[in-house]
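My structure is below; once you've seen it, I'll send some questions.
A single protein chain has been omitted; all remaining protein chains appear in their positions.
Per-chain numbering from 1; labels A and B assigned in written order.
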Amino acid sequence: MSAPLLDIRDLSIEAHKDGERLGIVERVSFSVATGEILGLVGESGSGKTVTCRALMRLLPTRSLRISGGKIEFAGRNLVTASEAEMRHIRGARIGMIFQNPASHLDPVMRIGRQIGESLVLHLQMSPREAKAQTIELLRQVGIPDPQRRADDFPHQFSGGMRQRAMIALALACSPELLIADEPTTALDVTVQAQILRLLVELRDKRGLSIILITHDLGVVAQTCDSVAVMYAGRICEKGPKRDVLAEPLHPYTSRLIACQPSASAEAGLLPSIPGQPPSPSAWPSGCRFHPRCERAIGLCRSSAPELVTVRSNHVAACHVTAPARLADEAA
Amino acid sequence: MKAGSISLAMPVRLPVPLILGLCIIGGAVILALFAPFIAPYDPILQDTTNTLKPPSRAHPFGTDNFGRDVFSRVIWGTRVDLQMGLIGVLFPFIIGNTIGAISGYVGGIVDTIFMRIVDIVLAFPFLVLMLAIIAILGPGIGSFYIAMALVGWVSYARLIRAQTLVLKHSDFVTAARSLGFSHGRIMFRHIVPNALVASIVFSMSDVVLVILSGAAVSYLGLGVQPPTAEWGIMIAEGQNFITTAWWITTFPGLAIVALAFGFSMMADGLGELLGVRE
Partner (left out) sequence: MTALLEVAGLEVAFAAGGFTWPGQAARQVKAVNGVSFALNAGETLGLVGESGCGKTTLARAILALTEKSAGEVLFEGERVDRTSLMRLRRNAAMIFQDPFNALNPRMRVGDILAEVLRVHRKVPPDRIAARVEELLVLVGLSGEHARRKPATLSGGQCQRVGIARALAVEPKLIVADECVSALDVSIQAQIINLLIDIRSRMKLAMIFIAHDLAVVRRLCDRVCVMYLGRIVEEGATADVFSAPKHPYTQALIRAIPEIDPAGSLPRNMLPGEPPSPLDLPPGCAFHPRCPQAMDICRSGDAPVLRPAGEQRAACLLYGGVRH
């Protein structure tokens, strides 16, 4: 494979609060190839959303700051890019959609105008061209009767339609990368499947790269090519979707897969993870998962495991399972 | 973020504005309580041999046209103005919150009636309505308090009613209903303690408003009567000498500003401390 579209290396993000520095995200690395869908999985507070905000350089600067690492997007380091450069990249080259489209669409502006505005702004289209292009975009994201619906206001759209409009808005300037932050969490299951299908189709047709932030491994299984699992500000496992889901290495990943209820399973108790995710002001020492891990050994308490490659592209940070798997592979 | 998100747990620390406000108001309370010991002169003692003297070592704030010590009068004025601010807020606070909470919780025709009354009161300009009431009752501090209570409660009523309407449909109130709690318990244990925060914060800035209206009313000769030392009266009496003896009006003016500043700091700080959500 050629150079990836997006390559994040050792990205760290700090929070400043009352003179204290808290590491919110620590040395996170992952890359996204052209046309790849990467699932970024983690529970709330794991740092997955902050990481993606950082790569758009949309962190609330007063409290959060990138403290190290680089974000290489199409050969440019976004950490050092100027604000003017970022303005061009945001929207035009990296699009973003959110969990709650209602709060990210202007409620008093017609859907069509919101999309057209960005076309005029970024692509210097004439209003007439922009209008035609807007209708074409709405048609592509599956909004029926786009000619007429372009003149509707966001509140006239249903939840699923609003998310489609949001996607059309994000795609207006044909970005190479789309960041989707829990895009289906607020939607019903039947509508969720439609939106996910749309994202996969867009990837197939346009060669779009997508970072799909989610807490639902089922969604990852259905849509992603590769997956990175975050826990307490660090990546604990990443690799091709099939490998990670079929043979998870990190105990956190395995437990996460186990404790998600499945419709085919029988009734009864679920496997669960004891305790709760830690907060940045009280990260555990060593491997941050060790207080909740049933396989933890003494070493886990004192030293943080590095990511180890166990098979092509499949890496995990665990003192116990990674060496064991490496030994297996060697044998 | 979802509900499971982690908040950065921080030890409770008093907000700076709150500390500042508390210091200023605390200072004012001490001045008011110990005025007889702090003030070097009798505030109403006239000394015709010593009129309109600029600030000096003997009279730090100078003397007025009757030869009274402005410094002593400002200190004694603290007593009157502080009392005026607090009592002037207390009655509207109690009346407004009670009516507003009942109105919002009960709803229906009760709510409609109370809210129409609020609209009527609000339709009049605040000061004009107050002056009219005082004019009917006759000048004096008592009339001022009654007028304040009759006019000032509407802000509290509207504020707490809005809060009550929101809280009425919150899950914890639904929970209280589903557990068979009585209306009284739901209202006073669950709704009012949460709804009151906004009213308390507002009452702090309202104190400022009351002191200023009190000063204005006294200035017009309808509130506190001379020769009592009160900042509003002092400013009124000193205005004829504003070009020749600036100190008569300036120092009570500064006192009002300082106390107002203290209370608004207090309002800011309380708002931050109590928060809409803790």
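Quick notes on this one:
Everything that follows uses one rule, which is that contacts are C-beta pairs under 8 Å (C-beta built on N, C-alpha and C of every residue); 3 or more make two chains touch, one makes a residue touch a chain.
Computed from a predicted model, the values in this text were never measured in an experiment.
If you put the hidden chain back, the residue from A:S29, A:N100, A:Q222 or A:S281 that touches it is A:Q222.
The residue touching the chain not shown here, chosen from A:A84, A:V108, A:A246 or A:A330, is A:A246.
Residues touching the missing chain, restricted to chain A, are 43-44, 158-161, 188-194, 196-197, 200, 215-223, 241-243, 245-246, 255-257, 259-265, 267-274, 276-277 (touch as defined at the top). Take chain B: the residues that touch the chain left off the picture are 2-7, 9, 170-172, 174-182, 185, 189-190, 193-194, 277-278.
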